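Take a look at this one; I'll ask things after.
Note that this complex is displayed minus one protein chain, with the remaining chains in position.
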Amino acid sequence: MRWLLTTIVIAVGFITLLDYFFESPLLDAVGFAFREWTIILTAFALFVGVINLLQVHLTRVLRRHETGAGYSVLLLLTAGIVTATGLWFGLPSEPMTWLFDNIYMPLQSTFFALVAFFLATAAYRALRARTLETAWMLIIALIVFLGQTPLLGILNEAREWVLNVPTTAGVRGILIGVALGTLATALRLLLGWDRPYSN
Amino acid sequence: MIQCTHCGTKNRDGSKYCSDCGARLVPQAGLVCPMCSTPNPVENVFCSKCGARLVPLTAATITDKPAAPAPIKGISLPSKPAEPPAPPPPSAKTEDWLEQLRTQIPDQPTDEPSPAEPPTHEETEGIPDWLARLRAAEPPLDELSPGEKARQAAAAIQIGDEDVPDWLRPAPAETESPRVADTARMPDWVLEVPAAQAAPSSAAPTPSAQEPDTAEPQVPAWFKPIEPSPDLPPPVPATEDEIPDWLKALKPSDEALRAPAPPLPSETLVEGIPAEKPAWLTTTPYTDISEDEFLPDWLRTPIPPQPTPTTPEGVAPEFRGELPDWIAALKPAEAAIPHIVETGPVETTGPLAGLRSVLPLAAVIAEPHRLSPAPDKPPAEHARLFEAIVAAPVAAHPPRARASTRGNTLFRALVYILLTLAIVIPFFVPDLANTSIRTFGTPTADLYDTVATLPFDSLVVLAFDYDPGSSGEMEVQANVLVRHLMQRRTRIVAISTLETGPQIAQRVLDTAARATGNYVYGTDYVNLGYLAGHEAGLRQLALAGFAPTTIDYVQRRPLTQYPNLSAVQSWRNVALVIQLAGTPEVLQKWMEQVQPRAGVKIVAAVSAAAEPRARAYREAKQLQAFMSGLMGAAQYEILSNQPGLAVISVGAQSTASVVLIALIIMGNLFWLSSRNRGKTK
Partner (left out) sequence: MSDVIGVWVGAILTLVVFSYLLGDTPLFRLAQAIFVGVAIGYAITAAVYLILIPKLFDPLILDPVAHSYLIVPLVLGVLLLFKVRTAWSPLGNLSVAFLFGVGSALALGGALDGTLLPQLAATLVPLDSLENVLLIVGTLGALLSFRFVQPTTTRLGARAVEALGRGWGTLGRWFVWMALGALFANIAVSRITILVNRVYFLLHDWLQVVR
């Protein structure tokens, strides 16, 4: 069975890759089909993730004495209510819009906003210039921070220069390095040297 | 294939030497050791590998008469008549007593039973009827004592007349038959055997004296000695050198052997049995055997223990003679064990008694470890010390200094309050930073110029690629951009690569449309919903454009039903793509999948976290322009002359940033000073 999976990966991958760089009616048609199927499979992959999460919490609910079982009950209840509402009323619909605007968005935004408080406490305790490199990093961070605020005009320009030249150089180096790593990893998958899809 | 006895390598037939180790190969026609399955040459008596006896000590191996083809009974042996064994070559070195035994062993009867005497038992089982009846007649064993059981078993034996062989039947004293003459020849100790055996079977009918004494004794097949397999070569008698010393020790004395054999009821069993009980049978280790009417004389008299020259001192005598012959035959010959060392402890007990270095056991395992007491204190002192330690009360740990925990909580509360005040207060102090927002030469200005120079009624694709968590930062940018686009009367086609994007897009578009007043959904803007598949979906969009069957998010109608906007199906009709990227990754996906192939101008409004990457793409001309974060939105609002939420919020953001900077600087200053103080101390 492993050979079949590897063959599929290599065949599908190379067809998609050829379609990426060359134009041909047959390649276009096959590549189009592959991409359409991938789009549809995204929904099923989402289901797999959701079902897995529900399984975890259901298990916790069934083992009543486990800590957090009550919260899992609430989670499952909420998921059920929202799913039923969404499947019944559809998307978009007023109930789903209300749920999204008044529950989903405030909750997620506030979770993100909490990070600012922890950044503040960490700024005092953890961001110490123990070495020259970390001191250099903190100096640049301060320039970018201060340049963000409209306090000192000169800091705005310094911020712009720091971000445009040396930071861009560093980010570009990181981007190229990451791209090379992506190339290597993808090649290993397409040549069948890595097989994370078979267990 | 011939298997090498040294390394086990299989060699071709006909090979003389092993192809792997070079050892001489033993032809497969030799003997196979019953213990280790090693093939041995035909002439071997003992296995060359393990020393087990290859030639069993059976009567057929020592007979010098050609035996008649005898039936082979039993479960594992073949049923065809065996070839008469070849007479053993006369050997001058063979012991006389063995030779005599060989000559006395009679020929075995043929396989076919005589018609007058049908077989008394099933040949496949090999159990005589009397034994079967004995088993059936056995009373419940758990109710009787062992003695009672034996008596009842003896009484229950119903041996039929036909079951008793001639040599076991008591010879009638009044008849002049060869049996009488045989009886007269037989020693007492042999005669007592049938009498003793006849006593338990007293209930059985007395065998008739008219029992014909046939030349063929009625020996049941199961009693007959097992003939060797016809496949095996005839056994070779052992020479003097091959007989082990412990077997020689059992040799009867010459006098006992030379005595004439006493007659027996059956002629076939009479010859060869000495008149006097041989010495080797008289010696018995059991000196405390009580007089018993069942025991012959030769079993009553204990054999005095005779030390053997090869037996080392201290060998327990109880194992001599206790082992049956077939086990004793398996004892390896000393010569066959090349690795026996001459030094080492001698095994004193067990079947391997007398051998050296058999099972070297470390003494430390067997002996208990003894703790040597302290030389200066007696053991009682240790016990008292231990008791004192156990009885001593456990010292409670000093309570943890609560000051540090209180200090941490206080500090955290202070920081949180400071940060909150830094954000709240600017909302109550308006226009705190409005005029000092710089817009000239910023990336935002380039973006503003790009949008401002769009032709009237251009078709613009707006990608809402941020999740609700980032909406606090991205929505101000989206609002100001959409407002500007609507002011330019551009047709807007909204799309999103996140499943929550369409909902966000709809809210922003509807809010801006309401604010503008004359923007109609379906005519001036449409929301084409969720573009699933991440890279695959984006690539599909880049290569194929918007499919005509694309369903919109609000009214769920295909794109073709929006004629004013259906031109978006081709990228050539799209003037600008504006991506609202909440994360650097989603920006990169557009840059990699769409930008190289779509051939369309792309600009972006990104989160502050994605700004460094956006700058790199801008420098590489993949992105035409961008704006980032709240400051970018505020700059855009100022450039649009429509200050709004962004401008109001910039002040709060600036003061919060200052608080953060102050905390970083203070933390480092305090740390440096405490480090210096530590060094000076």
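Here the chain labels run A and B in written order, and each chain numbers its own residues starting at 1.
In this section, a contact is a pair of C-beta atoms (placed from the backbone, for glycine too) under 8 Å apart; a residue touches a chain by one contact, two chains touch by 3 or more.
Since the model is a prediction, treat every value here as computed from it, not as a measurement.
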Contact residue for the chain not shown (choose from A:62, A:103 or A:152)
A:103
Among listed residues B:50, B:609 or B:665, the absent chain is touched only by B:609
One chain isn't shown here. Among B:588, B:635 or B:668, which residue touches it?
B:588
Residues of subunit B in contact with the chain not shown
412, 416, 419-420, 423-424, 427-428, 430, 469-473, 475-476, 499-500, 502, 529-530, 532, 535-536, 539, 551, 553, 588-589, 591-593, 595-596, 607-609, 611-612, 616, 619-622, 628-630, 645, 648-649, 652-653, 656-657, 660
Quickly run down the residues of subunit A that touch the omitted chain.
1, 4-6, 8-17, 20-21, 33-48, 50-55, 68, 71-72, 74-83, 85-87, 90-91, 96, 98-117, 119, 133-134, 136-142, 144-145, 148, 162-180, 182-183, 185-187, 189-190, 196-199
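Criterion: only the chains that are shown with their structure count from here on.
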Centre-to-centre distance between subunit B and subunit A (centres being mean Cα positions), rounded to whole Å
41
Would you pull the subunit B residues touching subunit A in the complex into a rising list?
411-412, 415-416, 418-419, 433, 436-438, 441-442, 467-472, 500, 502-503, 506-507, 532-534, 536-537, 539-540, 543-544, 553-554, 608, 611-613, 615-616, 619-620, 629, 631, 650, 653-654, 656-661, 663-668, 671
What does subunit A use to touch subunit B in their complex?
20, 28, 31-32, 34-36, 38-40, 42-43, 92, 96-97, 100-101, 104-105, 108-109, 111-113, 116-117, 119-121, 123-125, 127-129, 138, 141-142, 145-146, 148-151, 153, 156, 160, 163-164, 167-168, 171-172, 175
